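Every protein chain but one is kept in place in this view of the complex.
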Amino acid sequence: MHRILVVDDAATVRMYHRKILSDAGWHIDEALNGVEALECVQAQEGDGAFDLYVVDVNMPRMDGYAFVRELRRLDARHQAPVVMVSTEAQRQDAEAALDAGANCYLVKPAQPRSLVLSAALLLGDRKAARAASQGLKP
Amino acid sequence: MGLKKQANVSVLHPVVEREYDRDLPGLIAQLADPDAAVRRWAARDLAAQPRAAAVLGARLPGEADPGVRSAIFSSLARLGGAGAVTAVIPLLRSEDPALRNGAIEVLSGLPDAVAPHIDALLQDVDSDVRIFTVNLLGDLRHAGVMAWLERVLMHDAAVNVVGAALEVLAEVGTVDSLPALRAVARRFADDAFIAFAVDIAIERIGAP
Partner (left out) sequence: MRTSTLAVKASPPVAITDADFRKFAEFFYRKTGIHFDESKRYFVDKRLVERIESTGAESFRAWFVALRFETDGAELQHLVNIMTVNETYFFREAYQFDCLVNHMLDEVAARKRPGSRIRIWSIPSSTGEEPYSIAIYLLERWAKIDQYDVEILSSDIDTSVLKAAHRGIYSQRSVGNLPAPYLKKYFTPHGDNEWRISRDLVDSVEFSRVNLSEPADTRRFRDIDVIFCRNLLIYFDDLSRRVAAEAMFDSMSPGGFICLGHSESMSRMSSLYTVRRFPDAMVYQKPLEA
């Protein structure tokens, strides 16, 4: 089963993303800022690693951009796609996310279908992608 | 070699009184010293100087060293009062997340001093400033928190500001908050996240 790490300082947002993504069939772990997320990533034993990261931009201690830059310096088994989620809707913010090493960028609050579709496409999960694009899941 | 046995002389470093001036003008000068260690000690010692808040706050945007920044924020938190509050409020607008978050941390420890500023901050034209202010309310120990949050629910037009307020209300809300919660659910009837956040808040409030 695919494993996703959801990183956001707001508990409600983590719960919201958790609900959407676990309804789509994936296993979810959470962290509340970039540093704890890095600790969580590095604590994954042996072959275990995350398949996708869903990361908020504005977090205390270490923001989303800094987390992704640090993530991209870790070894190969941690290099999974990143969906960046932010309140900012400007193009330069999407560019900043891609420059830091994210794969795609969604504006908050994420529409459930967009979040699932983005995740499914990045995970290569065709079943979930089909279901999301047909609107069968939330 | 091996484990060093205690000698008569302590291994602890003796405290040598520093040669620099430790008075206010001296410390302010050291806050701009090229050596980060000197700046860090100056920042730390300025915690004992009641009039230092403005100077400490002014130093932050230009200070790149994380150790010095950290010491400045700690000193501002220790100084407290209206001076520390006015010194850090401008940082809520900073592009630098470390400065914004440092400011929120200082402000969250000074509930009575920051309270007079909350209304203005919650009406700032910049929705980011409003979000950071709501985040601040999440850590603020002040009896006005609920009323401020309810105002946001009733009047703020920005969905992410309202989302932030719902997050905090889930923790501090009471049954008196329910009308405001139902009103905001109606106001953002098309938004799945707001609906979800309202449900969580109602569940946490433990309404029958």
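Order of writing sets the labels: A and B. Residues in every chain begin at 1.
Please note the rule applied: a residue touches a chain if its C-beta (ideal position, glycine included) is under 8 Å from a C-beta of that chain, and two chains touch if they have at least 3 such contacts.
What you see is a predicted model; the values in this text were computed from it and never measured.
Though it is not drawn, the left-out chain touches A, B in the full complex.
Of the candidate positions B:Leu31, B:Ala53 or B:Ala98, contact with the hidden chain is made by B:Ala98.
Of the listed residues B:Gly26, B:Pro66 or B:Pro116, the one in contact with the hidden chain in the full complex is B:Pro66.
By the touch criterion stated above, the residues of subunit B touching the omitted chain are 1-6, 10-15, 40, 44, 66-67, 70-71, 73-74, 77-78, 98, 105, 109, 111, 141-143, 145, 170-172, 174, 203-204, 206.
Residues of subunit A that touch the chain left out of the display are 11, 32-33, 35-36, 38-39, 42-43, 61-62.
What we mean here is this: only the chains that are shown with their structure count from here on.
Per-chain CA centroids place subunit A at a distance of 27 Å from subunit B.
Those residues of subunit B that touch subunit A in the complex are listed here as 97, 101, 104-105, 127-128, 131, 159-160, 163-164, 166-167, 170, 191-194, 196-197, 200. Subunit A meets subunit B in the complex at residues 10-13, 15-16, 19, 58-61, 63, 87, 108-112, 138.
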